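Yeah, one chain of the complex is gone here, protein chain that is, but the others are all in their spots.
So that you can tell them apart, the chains are marked A and B in the order they are listed, and the count of residues begins at 1 in each.
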Amino acid sequence: MVNHLLTTNELKVEEIYEILTDAKRFAGGMKWKPEGQMFTANLFFEPSTRTKSSFEVAQRRLGLEVIPFEVLTSSVQKGETLYDTVKTLESIGVNSIVIRHEQDRYFDELVGKVNIPIINGGDGCGHHPTQSLLDLMTIQQEYGQFSGLKIAIIGDIRHSRVARSNADVLTRLGAEVIFSGPKEWFDTRSVDISRYRPIDQAVQESDVVMLLRVQHERHQTKSSFTANEYHQQFGLTLEREKMMKPESIIMHPAPVNRNVEIADSLVECKRSRIFKQMENGVYVRMAAIKRSIESLEGGKQYETTYTERMLHSI
Amino acid sequence: MVNHLLTTNELKVEEIYEILTDAKRFAGGMKWKPEGQMFTANLFFEPSTRTKSSFEVAQRRLGLEVIPFEVLTSSVQKGETLYDTVKTLESIGVNSIVIRHEQDRYFDELVGKVNIPIINGGDGCGHHPTQSLLDLMTIQQEYGQFSGLKIAIIGDIRHSRVARSNADVLTRLGAEVIFSGPKEWFDTRSVDISRYRPIDQAVQESDVVMLLRVQHERHQTKSSFTANEYHQQFGLTLEREKMMKPESIIMHPAPVNRNVEIADSLVECKRSRIFKQMENGVYVRMAAIKRSIESLEGGKQYETTYTERMLHSI
Partner (left out) sequence: MVNHLLTTNELKVEEIYEILTDAKRFAGGMKWKPEGQMFTANLFFEPSTRTKSSFEVAQRRLGLEVIPFEVLTSSVQKGETLYDTVKTLESIGVNSIVIRHEQDRYFDELVGKVNIPIINGGDGCGHHPTQSLLDLMTIQQEYGQFSGLKIAIIGDIRHSRVARSNADVLTRLGAEVIFSGPKEWFDTRSVDISRYRPIDQAVQESDVVMLLRVQHERHQTKSSFTANEYHQQFGLTLEREKMMKPESIIMHPAPVNRNVEIADSLVECKRSRIFKQMENGVYVRMAAIKRSIESLEGGKQYETTYTERMLHSI
């Protein structure tokens, strides 16, 4: 069975804890490498610094060979489908793959048809499981557990890849999740409006203030806020930071729009875990990749190529 | 003597068999690595997923360091010539190079002037020797030999990099080659028109049905066929597949235009060797790179730099 990592929703609670445990071990210096030379590729159909580089570092730390893939100079330019591109990489010996794609649930056309594990690096406005997992790791590092925590998710919920899946998984792990931000950016089909709090209240009563990036590039109509208006009405201003509980922390998936979601000088303040989240991202991705590869090792799939299987069958 | 690989035409029959033999050994698990750290670069001036990634995997399996080169962000943007670009890479210690370029016989301005082996990854509408070699490997794998086989090459002969060179080399190896496809896409200077067959006949009597990609991007005037018209008149439809001889196989260099050259559901049918060809591509390229590097090892050229030679001459 190939172990894809597509959404956090499909992960059982014990699977989440397994990944977090491995991530913590990697952070503590654990060494783990697959036997033999293994190949991977990162197919990013949308711009990314953080996620792509983070996967690259994770892959290299695990000793994987990363085959470069740039969409702009690939056969995608000749109209090749995602399925054919992935199947091609599988054919030439790539053993696992990370994909970011602008289409929601792009992976539905791949699952069951490709024989290498896919790690979802972000699909449209859908999911971004390694981002969720690194958020969980950061919270766990801080508080040791999830139950009893109140976590405020604030901002552009509708366009966020992690807001809804984080809310779901944090609730399953025992935390209480509340929301804030511009009400018109909420989609009441996916968010329980009874959990909505005015911004000041959300900031005051939470253990974790999780800000979301305003995704200018996904807002199709002109936003009704200027950057400064957004900051004053829904951002973490210097004044609001002072209202936070003594031990509570600030998180943001980055890239940050400084002085929009958060005051510039708070990005690296004592409460901020923003760059810490990035560091944790590498460990979580190492754990996710290990999990994928181990699913292959079970079946020893990565050790035999099509040709070798043919030769053996003679 | 530096051993370039520029066209299949210039390869003697025994050289072809040597490359195929090494490729088969690599497929069977042969390990071969050059001594010491060797550098290579892939200069692709046209989009490619398959060929570029395939070379990358081949190079990494042989332990080579691959220096990334993206045309869009290179000094080619400042007007640097191909010769100066290659000479630069040679100067900084790159030991071998793969080039794909839109200009026919781009390599004529390099041969004799650069001291590192060039492997042609495709020139204009000219040649693509590693594609030819992987086609040969796939046929050899299937039938053990070439003599007595009838091979139909079908489609956009004029724009194909492999049609004419495959025809030439297959004939030299003892196979009989026939052609089919739109007659107006034939160039009677390069293709013997007496070998032309109507599509149904070509499909019926061949051991290998080798389809060519319709190269939309190279047709300068609007094509006279819709995709569906092409499929019905010259494509491998479900009906035509049924006419094929029991053991005969389907090949295509990919990327496939599904439902144009071939019916969607045939791409991965039992007769299809399309993804198998891609797998073989890695082994053939490993063999081609080994051949290039061994030509250097003979003269020990890769072991001495300009500076070292200067130091020795003091």
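Note that in this section a contact is a pair of C-beta atoms (placed from the backbone, for glycine too) under 8 Å apart; a residue touches a chain by one contact, two chains touch by 3 or more.
Everything quoted here is computed from the prediction, not taken from an experiment.
A.B. asks: Which is it among A:60, A:113 or A:183 that touches the chain not included here?
C.D. replies: For the chain that is not drawn, the touching residue is A:60.
A.B. asks: Give the residue, chosen from B:69, B:146 or B:234, that touches the chain omitted from the document.
C.D. replies: B:69
A.B. asks: Please pick, from A:2, A:82 or A:256, the residue that touches the omitted chain in the full complex.
C.D. replies: A:256
A.B. asks: Contact with the hidden chain only, please: which chain A residues?
C.D. replies: 27-29, 44, 47-50, 52-54, 56-57, 60-61, 68, 70-72, 216-217, 254-258, 275-276, 278-283
A.B. asks: Quickly run down the residues of chain B that touch the omitted chain.
C.D. replies: Contacting residues on chain B, toward the hidden partner: 37, 39, 41, 65, 67-70, 72-81, 84-85, 87-94, 305-308, 311.
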